[in-house]
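Input: one structure, supplied below.
The complex appears here without one of its protein chains, the remainder shown in place.
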Amino acid sequence: MEGVVKMKLEGIFAPIPTPFDDNYELDLNALKKNMDYWLTTPLDGIVAAGSNGEWPLLTYEEKIKLFEACVKYAGGKVKVIAGTHCPSTQETIALSKEAARVGCDAVLVLPPHYYKGQNTQESLKRYFFELADNTPIPVVLYNMPANTGFNMDHKTVKTLSEHPNIIGIKDSSADIVQICQICKNTPSDFNVFAGSGSYFLPSLAVGCSGGTMAVANIFAKPCKEIFEHFNNGDIKNAQKIQLALVDINQAVTKRYGVPGLKAAMEIAGLYGGPPRPPLLPVSKEIREEIKGIYNDFKNFYEGGK
Amino acid sequence: MEGVVKMKLEGIFAPIPTPFDDNYELDLNALKKNMDYWLTTPLDGIVAAGSNGEWPLLTYEEKIKLFEACVKYAGGKVKVIAGTHCPSTQETIALSKEAARVGCDAVLVLPPHYYKGQNTQESLKRYFFELADNTPIPVVLYNMPANTGFNMDHKTVKTLSEHPNIIGIKDSSADIVQICQICKNTPSDFNVFAGSGSYFLPSLAVGCSGGTMAVANIFAKPCKEIFEHFNNGDIKNAQKIQLALVDINQAVTKRYGVPGLKAAMEIAGLYGGPPRPPLLPVSKEIREEIKGIYNDFKNFYEGGK
Amino acid sequence: MEGVVKMKLEGIFAPIPTPFDDNYELDLNALKKNMDYWLTTPLDGIVAAGSNGEWPLLTYEEKIKLFEACVKYAGGKVKVIAGTHCPSTQETIALSKEAARVGCDAVLVLPPHYYKGQNTQESLKRYFFELADNTPIPVVLYNMPANTGFNMDHKTVKTLSEHPNIIGIKDSSADIVQICQICKNTPSDFNVFAGSGSYFLPSLAVGCSGGTMAVANIFAKPCKEIFEHFNNGDIKNAQKIQLALVDINQAVTKRYGVPGLKAAMEIAGLYGGPPRPPLLPVSKEIREEIKGIYNDFKNFYEGGK
Partner (left out) sequence: MEGVVKMKLEGIFAPIPTPFDDNYELDLNALKKNMDYWLTTPLDGIVAAGSNGEWPLLTYEEKIKLFEACVKYAGGKVKVIAGTHCPSTQETIALSKEAARVGCDAVLVLPPHYYKGQNTQESLKRYFFELADNTPIPVVLYNMPANTGFNMDHKTVKTLSEHPNIIGIKDSSADIVQICQICKNTPSDFNVFAGSGSYFLPSLAVGCSGGTMAVANIFAKPCKEIFEHFNNGDIKNAQKIQLALVDINQAVTKRYGVPGLKAAMEIAGLYGGPPRPPLLPVSKEIREEIKGIYNDFKNFYEGGK
């Protein structure tokens, strides 16, 4: 496979929420409406069935339907990355093949994580190499220790980056030294993505080529501007937006999670809808708090124009 | 529902491994053979599709088949508890109903755990109460922070213990103060089980009525003797067995996990078979180490007779 | 040194608070009053300048004064163990010699813990062996990971237990499996002590010979009764007291710390006094809460007579 050039991933990707109706059923019409909006923004791609997409709460069949709808509604205008991690190797491979079949551009896959003690370098290598060997579309690693309780360190990532069909990583560890070491030690065509809008600019500073961030669902433009300012050497303006963006991004991730993101979607005039149980919607008080943080950012951003 | 008396759970339960053949397919014949052996031991019950049963690696349909086979092979001689936790509330309820339909005695259910930040008391209460309201057989809570990264504290357990169809907890936290507080603060008909053979006697000392322990798959008799010595006030002999048992129990749980347990099953002359990928079998060296620890305990135990 | 028999430690030890006056100066008169009370109880020993004794907040000279006063006031009726850990090896040895000089029975010493990464087995062995070689009185290990952020595991303890002048451990890790493994793997004359009243009975069940517990400062008698009931095989009554004791012990340790213990001392009619800054006294509300917990236990205990 020498000479293979890995697909380039760069810019801003939104890890989209999965819309449910009031009976908690998949609502593809609502998805269509949101996608129509996202296509008017400078987003470069979306991630379907990631952590923000409630992947653990979707059935296998629902995920395929979701991937298919995303590809169709995106219409080739943004990349579609499918979250296909399942606990067993065989199910992950099967679902990844389905993602390829319906036209997704790549799959995003967590390390196995329930049996933490057994996650040796050897076990991780077999899991990801077997997957990469058997999936027609590229594999992107997904490190998310806050949810999985397991961190893929930079040595493991280096080993995995050597496979021609493993093209990058979304690192949501918030560990900037680790991100720096991954950027340093992996080949130059291996795509390293910040996994959150809360440390996007620092990640660009150490060599990331883009980011996947919850806040991009509602504020894609300022995210893209951080990216462009940085690339133009205008670090001062990139910094201004990054500092302003921290609070709203934290509110829709670490602090209030998917329910917070869905509330923010509604505040922004998009479709949010209920999270699927056991997740609960945010309370009225928290919704008001998110509204305040949302407006603070909006005022900063529009005032700065 | 006042006046309802909760089902009594006591004694020794084995969290059985799920047998796979060389193609990693469910092997119910192998299960039958193991069950025939277990029925010759003083086991009081088994847990199917628990952590030792590789629940995350089984499909929904496989779990139903497994539960059905367990009930059939157990023939009413030991209790059968079904591990039915799924990430979404609706799937957990559906699978629990299946477990009831095929004749299981109770279900064992983890707290939701992927979205840790959203696990409020309110969310946990709704998840478990909705489940308990909708499941014809009793619900046993299952606290397993080493795997889930989330601990159910004693206040949460107290709240949940008030539901008439939530009859107990298997606490695998190894937190003896927490187990003590649970025993103290829950009603007397709420069954508190030690989740590991490594702290079975200490758990009995603070009020547990039994334990679910990996080592009981291969050494049910000494486990039962700890229980009986304790109940007879013969703490000295209970202590001797407990101290001897720690090493082999740690080896087939914390240290080498399900692969270690499956190796020990084979060393004991039972069916082990391969774990399902991404889990890997233990290496030759570790198998030899487990054999040594196994024999140490065996020699102690048979020498003591 | 073969043939040396290690000093026996057993029963109930109180880790006494260090009394300060309103100017935060050492108040030895208040110590005398408290000691007069403790000598009326079935306490077997005291620990001076332990964590409950605010050792980090005392100067080197104050500790020597405190040890001297404790020995004098104890008058040989209870054992006096001196907390002599200092960050550097040389200061720990020097202070331990002072403790010996003024008549303490043993020293209680934490592992070095600021530079966690450098705490190898080799480094710990040198620290404790050099100390044990150079101190005229016996050394007791003190494992307190909640404060130090560093745990001494059972293998390290086994290695250290082989030195003839290291006679035991106070394990405050609350890790009952570790305590079980220490009891199993160390020589029979090595004294293993539970480091808290919250898991005293479970620790006895796996082989401990006593405990050092904050609650013994105010309720030494019920602590001693747990010990005696256990030794008499009357586990039911030991259990009753243990379960009742958990709340008050947690309140004066994990929950409200030294300030909580000093408040409880005052509630019990003893001298408490202010903790030394940066520690702050508990608020009025917390003092009332502790009073409630104190009275709950008192009512249980006196009602049971």
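Each chain gets a letter, A, B and C, in the order it is written, and its residues are counted from 1.
One rule holds in what follows: a contact is a pair of C-beta atoms (placed from the backbone, for glycine too) under 8 Å apart; a residue touches a chain by one contact, two chains touch by 3 or more.
In this text the structure is predicted, and so the values were computed from the model without any measurement.
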Task: Contacts of the hidden chain among displayed chains - done: A, C
TODO: Identify the residue among C:36, C:91 or C:288 that touches the chain left out of the display.
DONE: C:91
TODO: Among C:57, C:102 or C:268, single out the residue that touches the unshown chain.
DONE: C:57
TODO: Please pick, from A:206, A:268 or A:286, the residue that touches the omitted chain in the full complex.
DONE: A:206
TODO: Against the chain that's been left off, what residues of chain C make contact? List them.
DONE: 24, 51, 56-57, 59, 87-91, 112, 114-118, 120, 122-124, 126-127, 130, 146-149, 254-259, 276-280
Task: Missing-chain contacts mapped onto chain A - done: 174-177, 180-181, 183-184, 196, 198-199, 201-207, 230, 233-235, 238-239, 242-244, 246-247, 250
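Throughout what follows, only the chains that are shown with their structure count from here on.
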Task: Of all other chains, the one whose Cα centre sits farthest from chain C - done: A
Open item on the list: Using mean CA coordinates as chain centres, what's the gap between chain A and chain B in Å?
Closed with: 36
Open item on the list: Please tell me the distance, in whole Å, between the geometric centres of chain A and chain C computed from their C-alpha atoms.
Closed with: 50
- [ ] Provide the list of chain B residues touching at least two other chains, using ranges where the numbers run on.
- [x] none
